[in-house]
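Note that one protein chain is taken out, while the other chains of the complex remain in position.
So, subunit A:
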Amino acid sequence: MIRFAAVTKSYRVNGADVSALHPVDLEIAPGEVFGIIGHSGAGKSTLLRLINLLERPSSGQVFVSGKDVTHAEGAELRGLRRRIGMIFQHFNLLSSRTVAQNVAFPLELHGHADTAGRVRELLALVGLSEHADKYPAQLSGGQKQRVGIARALASKPEILLCDEATSALDPQTTASVLELLADINEKLGLTIVLITHEMDVIRRVCDRVAVLDAGRVVESGSVADVFLHPQHPTTRRFVAEAEHEEGRGPDYSGVTGRLFRLSFRGDTTYAPLLSQVVRDTGVEYNLLAGRIERIKSMPYGQLTLAMRGDNLEAALEQLRSAGVDIEDIAR
């Protein structure tokens, strides 16, 4: 659906070239929710804006639906942009227009007939039917973002770009907007590219994720893989933040036995695996930390255990064969 081929971007600042993106190669599949996470200044917005060419790459190519769009101009560019919706951190609604008129805006731009019917449909989709005649200044942040989403969907795009769409919202509103995005992705089958600096946002809605650090993709893959087994230090930090484990890790120095982190995914999360294994092998364990959550709709669990006993290896093998992922934690 979207492919970056050795894309770089540098900005000229005070006569010097500042590199915002080092060669980036990335492919985003049709219908998936793809997350890009990184710290402030990592180049997330730059990367996202290359897709609808609000920025031009300094080198490399950008493909959308298999077509090289790197040098699109004029009518071709506007046609491309019509197929790509975008929502923003600060909503960017027209303050002089009502909610309904805002949603009608892209339709007017492209000479669409039956604007009113389409607007009604879209406002119903985002749950704002009663607010059609209000002005943006009269809405809450969450409502404004819903207007932004309705507006972005008006011209039936194939791709939706979200630039920190929930960063200006409180946690509860964030959750409801993310739910709406997931819903849209499912119902309309459109590809969503979402950038954020919160791993929690990625965990809730994304299928795959790329971690951007100082203009480079340092890690990418399925959210479950990246979330449960972060490799790069930046990724680890994001995951730790999402788990509210900021600062130094816990101190297990007084614990006897070997330390393991067990990751369960999907159905194994709710199976009584551990007690089964303990019964079968007679190993002992100490539960040090644990939690069960969801990645998008898939449940997962992570337990930190101290284990000891003669049949330790057999126990680990039994867990592995049941689909549990085991990490040896050195202390």
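To be clear about the criterion, contacts are C-beta pairs under 8 Å (C-beta built on N, C-alpha and C of every residue); 3 or more make two chains touch, one makes a residue touch a chain; residues count from 1.
As a working rule, contacts and distances are computed from a predicted model.
*Asks:* The chain that is not shown, which UniProt protein name from "Metallophosphoesterase", "Anti-sigma regulatory factor", "Mycofactocin maturase MftC" or "D-methionine transport system permease protein" does it carry?
*Replies:* "D-methionine transport system permease protein"
*Asks:* With respect to the chain omitted from the figure, which of A:56, A:90, A:156 or A:308 is a touching residue?
*Replies:* A:90
*Asks:* Of the residues A:9, A:44 or A:81, I need the one that contacts the missing chain.
*Replies:* In the complete complex, the chain left out is touched by residue A:81.
*Asks:* For a quick check of understanding: of A:5, A:54 or A:255, which residue touches the chain that isn't displayed?
*Replies:* A:54
*Asks:* Please output the residues of subunit A touching the missing chain, sorted low to high.
*Replies:* Residue positions of subunit A that touch the missing chain: 52, 54, 77-82, 84, 86, 88, 90, 92-97, 105-106, 108-110, 135-137, 151, 155, 161.
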